[in-house]
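Every protein chain but one is kept in place in this view of the complex.
Labels A and B are assigned to the chains in the order they are written; within every chain, residues are numbered from 1.
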Amino acid sequence: MTLLELEGVTAAYGPVQVLEDVSLTVPDGGAVGILGANGAGKTTTLRAISGTVRAGGRIVFDGRDVRGLRPDQVAALGIAHVPEGRGTLGDLTVRENLRVGAYLRKDAKGVERDIDYCLDLFPNLQARIRSNASALSGGEQQMLAVGRAIMSKPRLMLLDEASLGLAPSTAKTVYDAIRRLRVESGIAMLVVEQNANLAFTLVDTAAVLETGRTVLTGTSAELKGMDEIRRAYLGG
Amino acid sequence: MARVLDTPTPSTPPPPARSLRQTPWVRWGAPLLLVAALAVLPLVGTESFNDTLARIGVFAVAVLGLNVVMGYTGQVSLGQIFFLGLGAYVTAYGVQQGWNVVLVFVLACLLPAVAGLLVALAAARLGGLAIAMVTIALPIVGVPLAKRLSEFTGGSQGLSARFTDAPEGSGLYDDQFQLYLVLGIGGVVFLLTACLVRGKYGRAFAIVKDNENVASSMGISPYRYKVLAFTIASLIGGVSGFLYMVVVQYTSPETMSFGHSIELLVAMVIGGAGSIAGSLLGGVFYVVVPDLTNAVDPSLTSLLQGALLLLVLFLLPGGLVSLPRALARRLRRSPAGRGSAAPPTPPSSTPGSATAAERPQTERQGHA
Partner (left out) sequence: MNGHVRSRRTLGIAVASALAVTLSACGGATDAGRGGDTAEGAPSPGITDDSVTLGITTPLSGSTAGPGTCTVAGVRAYFGMRNAEGGIEFGDGQTRTVEIEALDDTYDPQQAAANYDQLKNEVFAMTAGLGTPTNRAWRDAAIADEVPQALIMTGDPIFSDTEQSPWQLGFVPIYQNEGEAFGELLAASGQQHRVAILSQNDDYGEGYVEGFKAAVEGADNIEIVDELTYEATDTSVDAQITELANSGADVIFNAMSLVPLVVGALQKAQQLGWTPSWFLPSNTSSPGAVLEPGGGGAFPGIYSVSFAKAPASPAFAEDEDVQTYLSALAEYGDYPEPPAFPHCQWSWMVGATLEQAFTQMEEPTRDSFMEALRGIQGYEAPLMLPGTSVDTTQDGQPAVSSVVVQKYNGRGYDTVESFG
């Protein structure tokens, strides 16, 4: 059962065409990676889905074309975007940031339960629950950004460079937690990640982008077996 | 939740005042006392004291409106005085036409709100500084427009409307009656606004202010909430215009000149942006400082006001509302205090506190 399908997606920033022809699918409950060099259009693909960049082609989520919707409308459909750079709200505490994620939800009890779940998933946040988000470390902010996405009870999570700027051990902690989340919640994931080794610990399949085009798709195992993929993304 | 207690607590003993703070007497008694004090105030004040207080109320409401769109939602508005002026004109015109005062009040709220809505629908799409530019245009267009539409506005000679003399048999002086009106209407506006910014909408405003992308990704439309904040600010501006007529009883194109918009903005920053109590202090600043500088030397008013503005901004960047906190911090740094973390509140006293304490520290001083 396909949850998200991109077909021939294009996008441009002004005169600069960034996406030429991107196609990929994310099955319900599945986790798909997007690999590619800098400037290949990975982040833009996520933005096209979340509605922050105007896109062409077809973007179908749960049987509905979401192209042209505003970002908040896309979010309301159940797509949570964890943007690069995290975008936590520095003036608010950790708990308040988590509550912000649940803004559209009406089930107060469920919200409290999910806050507890997030804190269980990221024990570091538990210790900082009353701190302002601006006082958190980079890793903690990343955890908070993922936690906030969880709070919106999404069906699909778009993860952009969750390991960026983190110490390897912290990055591993974050990915371990996300993997556990995936198993326990069944949330589908579309993952952009520079560190392909890390990505392959999470995703089942991946699409490779080059200058705005999907050039290759395959399962993790298939891709890991290809020489050029190893050379380009896996460090040997 | 209970695990909060596992975090290491500072070893300082809890301040003795804690028990006092928790007694219901203080929780409910203090606001009641405040209401009682406000009810008695007009009766004991001198006429000029009451006049000053009433004018403070007028501009505190105007600053409050500005705070909704600017302090809470982060959208620069340089046009707030236009909505005050519009509310004042609607009031003056309605009173002159002999309309029912309640109807006049409703119109003085609604027409500025509709005007604000229309402006916001167009301006909020533009984003960033464009909103500020559009709002600059409001008073700049408003003044000549008020001069032109002299059938409604009385042209540059303005409109007088004396409709707030104390009713016969009330035993009140006019200034007392007017102050009661300002306290009543202004008080309700402050209360409603305090509820608004602490509730779900206020949280959305804060998110839009902090990061529009995050807001979008949470399903909050920045556009819609900007329009909402601007409309509410305009409505509150209209209320302040009505109160302006209650107290000043005269309006003219000068009332909405651009300079006053800047003064309102200054008052908001000085009082404390994004704070209910700060709005009140902003009103105090707007009204009392010109009177004070006039008392010092009427030929140096603008110079003295500028100096005072700089002084406050350097000493209290968070505005006057941050003064108690700044003092408390200084006290805590003195030998007795240790550690900067506030002692955690025991969970027993915090049911629902997570929602009540949504705003950063400055706001918490706003429970007035």
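Here is the rule we go by: a contact is a pair of C-beta atoms (placed from the backbone, for glycine too) under 8 Å apart; a residue touches a chain by one contact, two chains touch by 3 or more.
Because the structure is a prediction, the values reported are computed rather than measured.
Although it is not drawn, the missing chain touches B when the whole complex is taken into account. Here one chain is not drawn; of B:Gln96, B:Ser160 or B:Asn213, the residue touching it is B:Ser160. Interface residues of chain B with the unshown chain, by the touch rule above, are 17-18, 21, 26-27, 30, 33-34, 37, 41, 43-49, 51-52, 55, 144, 147-148, 150, 155-158, 160, 162, 173, 175, 244, 248-255, 257, 259-260, 277, 287, 290-291, 293-294, 298-299, 301-302, 324-325, 328, 342-343, 345, 349-350, 353, 356-357, 361, 364-368.
To be clear about the criterion, only the chains that are shown with their structure count from here on.
Those residues of chain A that touch chain B in the complex are listed here as 50-52, 70-73, 75-76, 80-83, 87-92, 95-96, 99-101, 103-104, 116, 126-127, 129-130, 132, 148-149, 152.
Taken in their complex, chain B has these residues touching chain A: 1, 3-4, 7, 200, 203-204, 206-207, 210-211, 213-224, 344, 354-355, 358, 360.
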